[in-house]
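To keep things clear, I will list the structure first and then write my remarks on it.
Here the complex is missing one protein chain, while the rest keep their positions.
For reference, chains read A, B and C in written order, and residue numbers begin at 1 within each chain.
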Amino acid sequence: MDAPLLAIYILIFPGFLFLAAFAFFLEFLDRKITARMQHRVGPPFVQPFADYIKTLAKEVIDLKGVDRKALDAAPLLAMAAVMTAFLYVPIIGRSPLAFQGDLAVVLYLLTLPTIILFIIGWLSRNIFATMGGVRAVTQMFIYEVPFFLALITPAIMVGSWSISDIVTWQQHNLWFAVLQPIGFIVALIGLQAKLERTPFDIPEAETEIVAGPWTELTGRRLALMHLALDMAMVTGCALVAAVFLGGPLTPWTITPDWFAGIVGFLLFLVKTLLVLLILSSITVASGRIRIDQLNDMGWKYLASAALIQIGIVLMMNYLWVGA
Amino acid sequence: MTGHLSLDIVKQSMEGLGIAEQVSNIRIRIKTTPERIPRALLIAQSILKCDHLITISAVDNGTTFELMYHMTGPHRTVLSFVIELPRDKPEVHTVSDILPPAGIYERQIHDLLGIGFLGHPDLKRIILNEDWPTNEFPMRKDWKPDPGTFYGGIRKEAT
Amino acid sequence: MPEVHIPIGPQHPALKEPVNFKVVVEGEKIVSLDLDISYTHRGIEKAAEQRDFIRVVPLLARVCGICSHSHTTAFVKGIEEAMKIEVPARAQYIRTIVAEMERMHSHLLWLGVAAHEIGFNTLFMWTWRDREIIQDMLEEMTGNRVVYGINEVGGVRRDLTPALISRSFEHLTKLEDRLAKYVDMVISDETLKMRFCGVGKLTREEALKYGTVGPTARASGVDYDVRRDEPYLAYAEVPWKVVTDTNGDVYGRTLVRIGEMQESLKIVRYCLENLPGGLISVPAPRTAPAAEILSRIEAPRGELVQFIRTNNTDKVERLDIRTPTLANWTSVAVSLVNQNIADIPVIVAAIDPCMSCTSRITVMNRKDTKTCVMTWDELRKHGRNLYQKEWRA
Partner (left out) sequence: MSDDTRTLSTRLANWARLKSPWVTVFNSGSCNACDIEVIACLMPMFDVERFGILAKGSPRHADILIVTGSVTLKQATRLRRIWEQIPEPKYVIAMGACGAAGGVFRDLYHVMNGVESTIPVDIWVAGCPPRPDEIINAVVTCLNLMKEDLARGGKEWRQKKQKEALDSEIKAGEVPA
């Protein structure tokens, strides 16, 4: 990859601009689906973009004794983490930057926004924000382990730690959603919890602690943090789509190279939107559960389901490789 | 649906405490004195099986303060115990230890009419705002809001 | 571990009205709680003493926007009792219809808000969409969506035309299957049950001891309903039954409220079918003779009591309103102790508080042996040694 192509790859196509536009599109779709399911009309297409620009143009209020620079830096850090994670997710075909172990890097980078939410909660010296921050981190411990396990089992079966290898492996045999259904379900629930959507939006529980860690964010900090979490939604959906639904590659090879790229991109779009549809319907159909209920649900069911999945995969590997 | 309490059962159980009279088909009014109220309510709770305190209403009829304790029970009859308090020193013993919800109504009456309730565990202000002058009681007949004092809200120059 | 004080309210998205909790918490567990309510105290009782009966009715219609008909009915019923005038049967039936419609729209509103408290926004949207059906019917009958001034001393101000009645029947049938859908939705939905079952539990003795009224009490098995105990308006002639439940927690209250909605729907249908003919109001004299009335009615949230004393002038000598939420607050603060913060909005919403009705109150303390219920400092001490006991155990 020579420099200019890499620059385009990072800045324009699957990089910042495309990710921001795709984040706005996914947020619009999510709000539209939930609204239509609730018998409402839902926001216009351009709404998330207008929200973003308006919050950017709002006045930034700083409390006495609050570390301004840190509060300014936190949203940027969250956005940077999510953007780099998106680079390793294959969009057209194999992602050019793929290397052994980029799955672990992506998973790590996806946990950064939650930790930064905790830091923002702690920095903004507001009791609601601190409560929200503490809840965000406790929730993270609960769903992080099953989510990682669910995403690692395909890597064990394929035998390599790179997402692109997992995608190419799925090109020739069944998708992992079919091979490992339990892992797919656990990954979906883990993603729902990571993005703090309704059954698990405990940190930002609007009716209990005003807006959780978001309470004191105003102006551009709010805009950037909101965009960062939208991007995390895109990356999360794309990751689950790539690892479990086969990502952008088709079983039969398509002759002209640029045409295969387009078909791959469309496949990627369709699968990501499918994952988003599943997440939205979970959001619409359930209320928020309490942190202690999430605690025992997370450890009893999610973690054990993931472990069973790993057990099955190891046995299959042993028999398959053995035979 | 047990039948309504008849007047004479109430009269018989209240003979030492006060005069009972039938006001409407289901309401019996018993006139007693402030000292006997706790005992009267205890009897109402035990013998006449009134387990639900409807409310305590307070009236300032110009000369004295009247307090009315309305009780009812599964027999669906409403018993109203009426007491009269002198205007200069309106004091009565609290009944919130016998009837827990009474504490609520007593605090409200204390705030609005200035009737003292002895032994009330926590007679803090609840109705009026924090900087309402403590010796002013709005529901008294002779109370008029005089423009001089500041009753709370935003000080004029702060808008 | 230092005590964490969390002020919830008065401006708080969960609580649609201003109530202020100063909550002392250990982690997520509530140790002690200090309720401060009276943000909506406007001094209505003082104003009522300076206005004659005709001008008091609109004032009382605005004590609380959701149960405005109940307040005016209680007042008007009391004054008519004092004046000893005979209100025509048709007016009583129309008042009953509007009262039951208000109960339905108040319970649907509550079901939506309770679902919103636990983040279940779909049920919130659906219940409020169906509430619009009732709003339209009420608007056709009384001319206004929320604060309907249909009551006046001596009868009712608007008549029901036959065309209106026939249109109402289709609305009612549409509403009926929606209510049936909500019953099985509440029973079957997992997260809703997880958040509602066992939360804010009140045994029958506790419900009686802390003087709870309305659906909150009936959910714990207390069988009090003023419409049957002291029948007023047309409740004596209409066949209906009191809905009670036994499990006493927020889930039980939900079932009681939905059951009551179904009962109200039957009452409205029955009243519409055999609405008697005749006048809708009787000219009332300007002054009321000296009398002392305790007017009790069953508002959507519970037993609403108005003590009216008249002294043959055209003004009320004293009007003392005790609203249902005022009585229910005792049980809330009691059942809130040792619960999670996340449950505060659910438990508070469970009694369907109407702050503009109440502008009083406080309470607390559950485990203490003493029956008296009012000690903040005692509870803080109790909270601390409760914490120390756990710490030492």
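General observations
By our rule, contacts are C-beta pairs under 8 Å (C-beta built on N, C-alpha and C of every residue); 3 or more make two chains touch, one makes a residue touch a chain.
Everything numeric here is computed off the predicted structure, so don't read it as measured data.
Every shown chain that the unseen chain touches in the whole complex is listed here: A, B, C.
Considering the full assembly, C:125 is the residue among C:125, C:238, C:256 or C:333 that touches the omitted chain.
Counting the whole complex, the residues of subunit B in touch with the unshown chain are 128-130, 132, 138, 145, 151-154, 158-159. Within the complete assembly, residues 10-13, 16-18, 38-44, 46-47, 58-59, 62-66, 68, 109, 125-126, 128-129, 132, 135, 145-147, 354-356 of subunit C touch the chain that is not shown. For subunit A, the residues touching the chain absent from view are 31, 35, 38-44, 46-47, 49-61, 206-207, 210-211, 214-219, 222.
Here is the rule we go by: only the chains that are shown with their structure count from here on.
When you average the Cα atoms of each chain and compare centres, the chain farthest from subunit A turns out to be B.
Chain C has the C-alpha centroid lying closest to the overall centroid of all protein C-alpha atoms shown. Of the two chain pairs examined here, A-C and B-C, it is B-C that is joined by more C-beta pairs in contact. One simple way to say how far apart two chains are is to compare their mean CA positions; for subunit A and subunit B this gives 61 Å.
With centres taken as mean Cα positions, subunit C sits 44 Å from subunit A.
With centres taken as mean Cα positions, subunit C sits 23 Å from subunit B. Residues of subunit B in contact with at least two other chains: none. Remark: subunit C residues 36-38, 41, 43, 45-46, 81, 208-211, 223-224, 229-230, 292, 294, 296, 303, 305, 307, 309, 317-318, 320, 322, 326-327, 329-330, 359-363, 370-376, 378 touch subunit B in the complex. Taken together, the subunit C residues at the contact with subunit A in this complex read 4-7, 12-14, 28, 115-123, 125-126, 129, 189-192, 194-195, 340-345. Interface of subunit B with subunit C (complex): residues 23-24, 26-27, 51-55, 57-61, 68, 70, 72, 74, 76, 78, 80, 96-101, 103-105, 107-108, 112, 120-122, 124, 126-129, 138-139.
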